[in-house]
Structure formats: C-alpha cells, structure tokens
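Note that this complex is displayed minus one protein chain, with the remaining chains in position.
Right after this comes chain A.
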C-alpha cells in the first residue's frame, strides 16, 4: 500500500504535475482518481460510467479540520457536524433494464435515494437524519427535504455498511427513496462542482447536460465511506466516490449503426487529464463471448489491455491512461471510437443471472395486488436474495395475503422482518430472505387496500397516481468463473465499491421498477359544500331533538290573531266597521 502511494508519487514527480499542497510529513494527504468505463450493452446501447474518487487520509470526525484540498468542504463539514459514518445518495432518471442491458455495476432506483449510517455517538438519529437530508437538499438542489418519517425506514439486513465499520446496529441506519423526484441539470451542476477540477479539465469535460439528459438512463451518485488507510488498517481514510452512469441509445445517435465515439456521444473530446488527479483512465469493454473472431475495433489503439473478472465474468478492457505522455503525442485530443467490423444481426441477449420485475394488478380503486417476479437463471446454483419492500402507509398491506411461490410450490422465507405502517407516521417495511432455486422464477404477491387521504395530502396531480418506491434485491450471486481477490487500490474503481466476500460469488444490488398506484380522490373543488352540507345534517338532528326536548305538547288555543289582524281591527274600529 505504502509502496503504491510511493509509486504514484514518483509518477507525479516524473510528470511534473503541479504539486499542490503537501502534508507536513512530506506526503499528500489526499488523492484523486478519475475513471471512465465505456461498456457496450447486450442490447446495443452504450453505458458510460464515470467515477471520481477523492481519498483523504484524515480523521474528519474532528471538528478542527478546516483545510480542504481535494475533498469538497461542503461534504466534509457535513460529515463532522452530523457524525455521519457512511452516506450514499443517488439521483436517477430512468430505469436500468437489467434484462436487456445486463447487470449494472451500480444501479440506482428511479428518483432520489439516500441512505446514511450514523456513528454510534449520535443520540437523536431521527433529528440528525432530518437535518442532514435538508442540508443535502440544499447542496444538490433536490427535493430531499421531502424525506420525513413517512418515507424513511430502518432496514435490518438489506443495507450493510460498505466501508470500514465495526458497528452494525441497524438503528443507526436510515434509508429513504423519493421515486417521484425528477433529475435534471440543476442536480448535475452542484454535483460537478464537487469535483476538484470542476468541469474544466479531465474526464468531467464530457459531462455536458444537454447530452447527458438526452439518454435512456442517467444516474448520478455520491458515496462517502471510511476506508482503511493502508493494509494494516490502523487508521481511517475517507473516500468520496462520485459516480455518474449514463446509457446512450447508439442506434438513434448513430443513425442505425452501433458504432460510437466519444464525440458522437458527448459532443466533445478529451484533451487532458485533470491536473490534480493521480490517475486518470478510460476503460473500454472489448470483451466478447467468442474470442477468435474479433468483431470490434477500437481506435486509437489502446496502450494496454486490462483483464479482470467483474461480476462473475471475465472481461477484457482497453485502457487509455490520460496521464501517459504517449497518448497525446499523436493528436492533441483523444476521441475513443469503436467500430463493429460487420453488422451484428443476432444481438447477444444473454439473460443475467438475477433480474426482477414488479407490477400492480387488480382493478378499481379499492384493492390491488403487488406482484414481484424474481428470476434466477443460473443453471445449477441456488442462492438466497434479500428483498426489501417499502410501501407507503396509504396502501394498507394485508400481510396475511403474502404468498411466495417458486415452481408452483410455496417458498417459505428463512428470515422475515415486517414493520407495519402507521397512518401518517411511517411506511410498511418488509424484508425477507428468500431462497431462489436454480433456474426458477419466484413470484411474491401481496394484497393491499387503498386509503382515502385528506384533500391536502394529495400531490398536485392526484389522478396521475402515487409512486411506490422500488423494492431492493440484495444478493450474493454466484459467478461463472472464480474471481481472485485484488488489491483495491490497484484495481479499477468500478470493481471496488462493493466488497467481494469470496471468490465464487459477488455482491449485487438490484432495484425493481417503481410502481404507480392510483388512489381514490375526493372532489377537490367542494370543501365548502361538504362542510356546509354535513353541518346541516348535524344541525337537523340537533334542531329536531332540541325541539322535542325543550317543548311540551299543548292543545292549540284559538289565537287572538297576529299583529296584522290586530292592526286591521284597530283600523276597522277607527272606520267604524265591525272587527274581523
């Protein structure tokens, strides 16, 4: 580890890169790595995954830290103020189609997702969570301030700390999803501002909003976690990963051809690495199922090729190191291009080992059923999956209708945690560990009833429906090939966020589609009428009872006549006419 740092230092010194601020011990306390992974998807689309990792060898927990270099100050102060142990925020537009796009490196649910582990010294976790989400809302210009107790849950098993943690008391965890959140430019700009080079240099120049949001899927995320400073793991470093995944539809961009280039996708090319970065690389996935006929051609020719086993599969990557002086020798700018040698007719649509889908069934506005289908396409290995369902309180789940069937037989979950909802206070939380037999489809159905809300509780467009956040599947998926444990600091960034437990399986987190459910609505135009009419009915009761209670029966006496009659009689008397 120390050797690696020294090597990086040496490289930096050789390249004569701007030194920046050196620590008192004569070594940098922070480092930046940036990376772009371009991977053609089985469907023909292209996924571009940016990762920027800032690592800081400092104990941020102390309040005294005031000098920030690469690590953004806004987030650093947040960590020390709210005693955050881990923070994961993602803002996503679109849905990752696992079935056609394959397994994602890092999927995020549509909308905004935030999960935070607090330190055990936090006394009031809910208060810290509330304040933190409000601050993050300001930093990222997102509606995270709408996170409250009605959409916050504390999962017991689905979200384990990704970084260094010896505390696994899940009461320190808060998790919330806002599926209705729309992600756009105003969220991208503050995200880019957290980068040390901004969008001025390095890979970040490619992040142009008008191209990124003209895509099938856009997901940007921030992950903060503590990691080991070195192999001995005696002290803690903080790691900030900013990731951005975007999926381009190459057919529409390339006029029916699957060839692509950086310029075609991002409408610009790379001219230099970020001067502050200690590593800046572009990986292009050139692995193909059959190695003998090379179908694709990458230009300019890569300087090196990296072989890695990612997500249980062997992959080959062409690597462009932007810090290497050889790269910009030939031309001033780098425009990575990929050409298919012959048009592929049969697209390689191998289904991923684990994928899922979810839908609402039933008709009418009274009841309904949520069905989740989980597919295990592995030929011979069964594995368990942890399913997390968060359902808002206004869908009243009937837990006795929960049915899990696999291959026509009932599948009993080995772990089940259910926290019922409380009206206007907390959502339903259902966590289950379900064993998925090899080559099977597991269907999970649960019935619910829709509640009528107060008219002020409906969203501005109530007949559009209410979003139900996606269910989360966490699983250790068995791989096709054995993976070897690699040094985290050396391996590409996209392989190293989730810890791999053993060689034969890899961790995977999938999100299903968010659901859109209609609720019965009152008539929003007539609160006054309803108040008046109902009060009238109450008054009818009150009036008639009051009448009967206070009055008594009397024989009707012949009346002496009303005022009019008496007046008439006076007039008649004056006139001398006999009275009426």
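Before moving on, here are some points about what is shown:
Keep in mind that, in the parts below, contacts are C-beta pairs under 8 Å (C-beta built on N, C-alpha and C of every residue); 3 or more make two chains touch, one makes a residue touch a chain; residues count from 1.
Here is the rule we go by: contacts and distances are computed from a predicted model.
Chosen from "Phosphatidylinositol glycan anchor biosynthesis class U", "Proteasome subunit beta", "Anaphase-promoting complex subunit 11" or "Probable ATPase GET3", the protein name that UniProt gives for the omitted chain reads "Phosphatidylinositol glycan anchor biosynthesis class U". Shown as candidates are A:231, A:305, A:399 or A:452; the residue that touches the absent chain is A:452.
Contact with the omitted chain, checked across A:234, A:549 or A:564, is made by A:549. Screening A:185, A:235 or A:534 for touch with the missing chain picks out A:534. Which of A:124, A:297 or A:423 touches the hidden chain is settled by the complete complex: it is A:423.
Taking the complete complex into account, residues 363-366, 423-424, 449, 451-456, 520-523, 526-527, 530-531, 533-534, 537-538, 540-542, 544-545, 547-549, 551-558 of chain A touch the chain not shown.
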